[in-house]
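What follows is a short report on a single structure.
Removed from the display is one protein chain of the complex; every other protein chain stays in position.
Here is chain A:
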Amino acid sequence: MNQDPKHPLPNVSDMDTETARKRLVVIGAGMVAHRLVEALVERGATDEWTIDVFGEESRPPYDRVALTSFFSDRDPDDLVLGDGSLWTVDGVRLHRGVQATGIDREARTVSARGRTYPYDALVLATGSYAMVPPIDGKDTPGCFVYRTVDDVAELRAYVNELAARLDRPVRGAVVGGGLLGLEAAGALQALGAESTVIEFAPWLMPMQVDEAGGRTLRRIIEQLGVQVRTATATAKVRPNRRGTVGSMEFADGGGSIDVDVVVFATGVRPRDELAREIGLSIGERGGVACDDACITDDPSIYAIGEVAHIAGRTWGLVGPGYTMAEVVADRLLGGDATFTSGDLSTKLKLLGVDVASFGDAFAGTEGSLEVVYADPVGGVYKKLVMSDDAKTLLGGILVGDAEAYASLRPMVGSELGSDPTAWLVPDGVTPIGGVSLPDEASVCSCNNVTAGAIRCAVRGEGTAEPCHDLGSVKGCTKAGTSCGSCLPLVKKLLDEELTAAGIETSNALCEHFATSRAQLFDIVRVTGIRTFSELVATHGTGRGCDICRPVVASILASLETGHVLDGEAAALQDTNDHVMANMQKDGTYSVVPRIPGGEVTPEGLIAIGQVAADFGLYTKITGGQRIDLFGARIDQLPAIWKQLIDAGFESGHAYGKSLRTVKSCVGSTWCRYGVQDSVGLAIALELRYRGLRSPHKIKLGVSGCARECAEARGKDVGVIATDKGWNVYVGGNGGFTPRHAQLFAEDLTTEELVAVIDRFLLYYVRTADRLQRTAAWLETIEGGIDHVRSVVIDDSLGIVADLDAAMAVHVDKYEDEWAATLADPDKLKKFTSFVNSPDTPDPDLVYVDERGQRRPATPQERATLIAGTTLEVRS
């Protein structure tokens, strides 16, 4: 690195003079280092310490556990841990893309990029590297490992490039049939490649499951189209004529197969090279040896995470690593925490297959008993390991159905209460109700959160505020923030604690209906009840309210597609839906004509401008690429709409819980980068879904290429053009809690895309809660986005035909609500200021001019304006 003479880099003495604080240097910026810094900052350590973290990867610490989600949700930035604010704390510095190259124990310095950094304490958090067995041809182009974002990005690019070139599917092989290997095989499948898993041991996942479990796993995986070869050693990778991977050969006459891509997932080795250089003790199979305080031979050097050899071994999971991080944070602040042992339980969900293993899975305990349930046809194998008296749970293996994992794992070491076989029956009926978890049971093994800690957070002990929903429990305790497998149990504990505190956890819509919106939807659909009065009489109580009435109106609209003002429905609509405009603070309304895809003709613009001028309306461009006209009195709405409809406009449904807009970029028609006609698609989608009533507003976006100028991933449904078709993302929103949409399906034709969006939207309309945007719905629906994908794409519930038919009815029956209203004198009667004086407008409306337009007067302005005219103000 060249030094710029005008801006010399700080040297050792500059850093010394910065403060009188002690200096902590951390080598490695992975998951465990992140947790260490987070724990230190949370505990106020930056008063005493400055913290310099060196990370060789170009990214800030990210969630390696979720690496495979890179294939379903391309944006690696979504994997980054935390919101980045940690690295802006005073005294904390992250040196990204900087490798530490040496340590000087005498001088207590670390060198990196030709400079030295002094330390008072040093933490090694260098993790592991992916081990590649020493076979011939292992470096042939087309061979990959699976450890970092860069690894998976390269793998993806390579497979995609091959797929574009070959006129057959890409053939992939994964060497290693453990947890990582199966993740990699899943990733290859997600990339559209064929995959073969080659495992040296006699069965898959030999570290986690027993032989019978491995056999069941193999059967399920083979049914999903992944080839499996066990008890097979790979001998050689051979190049093809282009010099890239062409085939691989097996040892002992195992033959050979043709492959294009090889992924090695044969295990990891600790990155202990710096420690070796300076003579620290190393464990027998690698890893920096440390005591139970994570201290190495050198009292000022600690090792944590996968690089540490502690309690007799290295630990390849993030949970034990996090514990070590907490131990060191405590030690640096003068505490005496220790690391005794870690939990090696794992749960994996890949290719839709559940595998879990926890506690003493291999029944190594003296006299332990095994209780087994196996359904080879259904592809389920479950085993519980019990103490010799069959009372205490010691461990277990679940293959094919791991529902019970979240409940069972924390029970390890506790009595299972009832008959243990009850936990193994299908349908995941978990008799947790009867058994209550002890406070010290670990609920989240990734983040070492106990049942007690979750209960405290819910009660608000030691937290700023009691946590009454899953999101805040996650935020406070970090439970469920890594692999997510513990979330069902966290939710259960939360509900139990809330119930105990007398806090309502029911999913009742309001005091008038004890059912959720989704249940009510089904009731209406199944019973055929089509009026609110009948529904509240048969399934509810009282007169209803401002919560349930609009919900029922929306459900009826979804099932009936009648006019919003027809019959009894009129009395159910919120004022916005009732007068088909948006009420503003002074009781007047704003009017938004639909401008599909944001495309508008000059004549259209002039017509809108004319309406605004004629009625004295304030105009503003909305975020949804259309125009909002403010200050319309209820009695003016029909005349305004007459003029708009005559100019070719229709209702924009800005008032409804329904489709708002489909935002688009200009796309291939004008943009030099565009690969598809985004405006054309946006218009087609907007015209298709206009008027669709839903639990909350729905927004869509379409971008004409990957540059994403339409910000489609901030929408409930975002479509991004690819050179092969369209990618569709779901569950994005802006607002209070912004969310990025997640990839749902790739490279669809326009026809396929429309079918996917049709079904996605209708499934949402039917099953979401009131005022639940798609993001929250995907988070709460059982099985999440994978479940929704299987319903929409694989028709796993057998309802696709029904959804398609319902959408066809919607499209067919659509009519412009405003045009229909203008044609019906009965409906027009609602748009009067006063029943007994229809020609008098609301006399209390007062406006002032600002920047060339009208706006409502402020209270102060009103006081003077009203006093100055004919009105007196009573005080």
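Some observations on this one:
The rule is short, and it goes like this: a residue touches a chain if its C-beta (ideal position, glycine included) is under 8 Å from a C-beta of that chain, and two chains touch if they have at least 3 such contacts; residues count from 1.
Definition applied: contacts and distances are computed from a predicted model.
Within the choices "Phosphonate transport system ATP-binding protein", "2-hydroxy-acid oxidase", "Nitrite reductase small subunit NirD" or "tRNA threonylcarbamoyladenosine biosynthesis protein TsaB", the name that UniProt assigns to the complex's undisplayed chain is "Nitrite reductase small subunit NirD".
Residue in contact with the omitted chain (choice from A:585, A:672 or A:851): A:585.
Touching the chain that is not shown, out of A:164, A:571, A:606 or A:706: A:571 (per the contact rule at the top). Seen across the whole complex, the unshown chain contacts chain A at 511-512, 533, 542-546, 548-550, 570-572, 574-576, 578-579, 583, 585-587, 634, 829-830, 832-837, 840, 842-844, 859-860, 862-863, 866, 870-875.
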